[in-house]
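Left out: one protein chain. Kept in place: all the others.
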Amino acid sequence: MKLRRTMLYVPGNSAAMVKDAHIYRPDTVMFDLEDSVSYREKDAARFLVYQTLRTLDYEGVETAVRINGLDTPYGRDDIEAMVRARPNIIRIPKTEKAQDVTDVETEIERVERKIGLPIGTIKLFAAIETPLGVLNAREIACSSNRLLGIALGAEDLVTSLRTSRSKDGIELHYARSQVLYAARIAGINAIDTVYSNVQDEEGFIAEVRLIKQLGFDGKSVIQPNQIKLVHRVYTPTEEEIHKALRVLAAIREAESKGSGVIALDGRMVDKPIVERARWTIELAKASGVVPEEVKL
Amino acid sequence: MELREIVLSLPTDRRMAETFLQSQGLRLEEDVEYTVVAVEGDRVVGTGSLSGKVLKCIAVEPALQGQGIASQILSELVHEAFRRGRDHLFLFTRPENETVFTPMGFSVVERMEKDLVLLENRANGFVQYLVALRNHREEVGVSGSVVVNCNPFTLGHRYLLEYAASRVHTLHVFVVEEDRSVFPTEVRFKLVQEGTQDINNIKLHRGGPYIISSATFPSYFLKEPSEGTRLYGRFDATIFGKRICPVLNITRRFVGEEPYCPVTSIYNQCLYDILPKYGVQVEIIPRLEKGGKAVSASTVRKLLSEGRWRETKDLVPPTTFEFLQSEEARPILDRLKKAPNSRH
Partner (left out) sequence: MRILHSGTAGTLESSDVMITVERNPEKGLIIELESISEARFGNRIREVITDTLKKLQVQDVKVRVQDRSALDCTIRARLTAAVFRAAGIEKYPWEELE
């Protein structure tokens, strides 16, 4: 189970950041060819990310590239170049309907075929950043087998809603819930939007707590120093770890008995509980708080 | 941190750059063409501008220096300059800030005491220029020099050059290359060339970027003298005396007396103060007068803008007059009619 607590945005035309982003150990580095790159530099950023991805070793950190939409003059070249550069994930911006994902998928497949890459190698993330996208979150989330997750992008969304970001995030309540539900129905990740006031550490932590409580798997971040703050909030408590270990132990026991039914404390253990337990243990491992005796 | 372009025509936008520069003891100069600010949150933390081939009004908040903000600003300015077709770029700074720019590929052209350093984005730009200039050096006899704009070439200029040429064995004439005058550089050069063909000891040069250009003497191209006029005037004089004169063996500089234009008059004073330090004598030559008035290019431009051909003919050599009546001069005359009082 791959954790995506933090997806670090890296402006695609910044040579220094593109080469060093992984040293901050986010769960995913996300090279951006879209909003952080001015239209004059689209070509240069694309070549930079292309060359760097093909050359550098990101030491196990997952790589993603946010491409420009297919409705721009850059989207097709972004896909041509990025499939060849082979990041783990291509992230689609401003997704509004299932077809948007399918269109990108068709292009990716075409290039995969051309260069002899197994079809389906490149995975997808879809960003939801418009009112229509929010309302179509479910069809988007279920649109492709390549899709690993959907991510809320709130900066443009709040503008479309004729409001702005607030500290408690009340304006995003509906969108967050919608994205989360859609992701859970599809069985994929739900990633929250960036928090752009990089000076406000307190506000940032409060928001991370909120989205974790809502059920999000992680958050897009724009500052390396936000990474450890998110990871800290996502560190499970001893009690959570203990609970998870009991669930996993119960599974092992059931398996060794050849029993199809897993029970704990006189109750059935069903799929969501198992998944959550696995996730908790992954989080514990990543946070370095897994008890010594546990060998999983 | 992000970079934002300032919409210079919008006062509220412009103020962002102005206010920040003021806080750093600088100001947004009037001739900037393109300005960016570095913004952190809603706070301006740096700025820089482009004017011709000069990067100027560059500042970064002291507390944030060393974080790469300056290099981002500079990169954007260089790109904008390239987009506008200018690739040889200059910037002035104080000597203590020199090391901010040298790691970014800018090299020192010249330093003036503790006040000013001129940098360019070429490793050996100035040296290459001087090497090329050296081919025109005359070892025998006295070499003198004149720098002229000639917008356009008048009998006044002709008189100045003829007189200067009679006083030396070789006269190096530099035509200001900056293309900010009503008469384009190529035309100005051609008219000087045609109008002095009979003077045998003149060697004509394009001034290039190191003699009265927006790089060495930005204030020259402003209408009114500013606080920078004297400083930059001294700088231009220093480059000329210290670096260019020795290469060409020049020991004299002739200048036309300047009764009208305060900027040129300050510049002449700078030459007078500085060039002798480098063994170059400055000789100020009175203007040629016609009908009790000094012949000047600005008078000629005024006459032309009013269509007074007969009077124009009295003030320019036949070669210039012929050009003025040609098809090629049409767009220039049209421009003059629209802006009759331009400085150059």
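Structure notes:
To keep things simple, chains are lettered A and B as they appear, and every chain counts its residues starting from 1.
Please note the rule applied: contacts are C-beta pairs under 8 Å (C-beta built on N, C-alpha and C of every residue); 3 or more make two chains touch, one makes a residue touch a chain.
As the structure is a prediction and not an experimental result, all values here were calculated from the model.
Panel shows subunit A; residues 13-16, 19-20, 43-44, 47-48, 50-52, 54-56, 77, 80-81, 84, 114-115 of it touch the chain omitted from the view. Residues touching the missing chain, restricted to subunit B, are 68, 71-72, 74-75, 78-79, 82, 87, 103-105, 107, 121-123 (touch as defined at the top).
The definition used in the following text is that only the chains that are shown with their structure count from here on.
Subunit A and subunit B have centres, each the mean of its CA atoms, that are 56 Å apart.
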